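Some chains omitted; the rest stay in position.
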Amino acid sequence: MKLALVIGSTIATIKDEKLSGRKLLIVRESDDTGKPVGNPFVAVDTVSAGTGDLVLVVTGSSARYTDITRDIPTDATIVGVIDSLEQSGKVTFRKS
Amino acid sequence: MKLALVIGSTIATIKDEKLSGRKLLIVRESDDTGKPVGNPFVAVDTVSAGTGDLVLVVTGSSARYTDITRDIPTDATIVGVIDSLEQSGKVTFRKS
Amino acid sequence: MKLALVIGSTIATIKDEKLSGRKLLIVRESDDTGKPVGNPFVAVDTVSAGTGDLVLVVTGSSARYTDITRDIPTDATIVGVIDSLEQSGKVTFRKS
Amino acid sequence: MKLALVIGSTIATIKDEKLSGRKLLIVRESDDTGKPVGNPFVAVDTVSAGTGDLVLVVTGSSARYTDITRDIPTDATIVGVIDSLEQSGKVTFRKS
């Protein structure tokens, strides 16, 4: 899964009906300190994530393997909110 | 999903029969202001998108999970047209 | 799908039996004028494409969703030959 | 599969229930001497790997093809711990 920072949200009136009612957030892949790297992309939220949260994003076919996204045309789904990251006993990120 | 700008269309007389009658648009991945970045690729349109639209493109196996693209050999499908993008209360893109 | 230019062919006597008799072409991803960019890779041909053709290549699991490649170990399949590409009423590529 | 170095761990209280109880490690893709290259990402551990281990990470849908990760929303799973790597009779990495 990718570590990603939630940076915003999308509004799309015209969209596939199976995406109706789903929250589609803009995220950016992040490094192990929560700093965004790479281009923004859109992920379906399943854990009530908000802007500024560092989240876990699952991509590819596995993005359809949550109860909320089963059989939905999504290739990126937010499946967790990171509380903290640790490396060799040192905390490199903590949710504020 | 990717944010992508529709930049053109393709004509291909010889193609897999399951792609017959499908609109195959040229898109470019875009940033969170709608500015294109990255190489052009081709996506099957399912939402009557047009040139200049910023769209949502789903890739991989999930590109087959719309009613229109079920079991079709597509790895990129347009599943929504972006009305607006917002970051921290600020609109970074609005459909014109 | 990727726009790709067919640049050559491969010969492989030892290969998975399900690939036997399949034409395995070397292609390079191309931009929207047909100019090759990126590294060469190999795709199964299903539309009798030839060297110099600009083609549509479907990747990932969807590469198995043509009648010819069903259940075959391929991650890249040529599914169309491009006649022309158009952007804002201007033709950017035409098959010669 | 990717060669990857385990560099840390994640804590996420809010996460998809199918990920509950799974160890989610931070890894970085590595070269053939075990030196990390590329961005960190998160993988589900199935082999009791620890920080500093060079591991095999399977990505995409195949990340769901272990007994532990069957039907779980994961796109990256640790499936082995590397003891050694060898090139032309020369050991380029050995687990310490």
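Order of writing sets the labels: A, B, C and D. Residues in every chain begin at 1.
The rule is short, and it goes like this: a contact is a pair of C-beta atoms (placed from the backbone, for glycine too) under 8 Å apart; a residue touches a chain by one contact, two chains touch by 3 or more.
For clarity, every value in this text was computed on a predicted model and none was experimentally measured.
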Entire complex copy count, 4 subunits given: 5
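The working rule: only the chains that are shown with their structure count from here on.
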Size of the rotation, in steps of 5 degrees, that lays the CA trace of chain A over chain D: 70
Junction residues of chain B, two or more chains touched: 59-61, 63
Overall pattern in which the protein chains touch one another (line/ring/star/complete/other): line
Sites on chain D touched by chain A in the complex: 7-16, 18-19, 24, 26, 39-43, 51, 59-61, 63-64, 71-76
Residues of chain B defined as touching chain A within the complex: 1-3, 29, 31-32, 37-38, 46-48, 56, 58-63, 65-66, 77, 79-88, 92
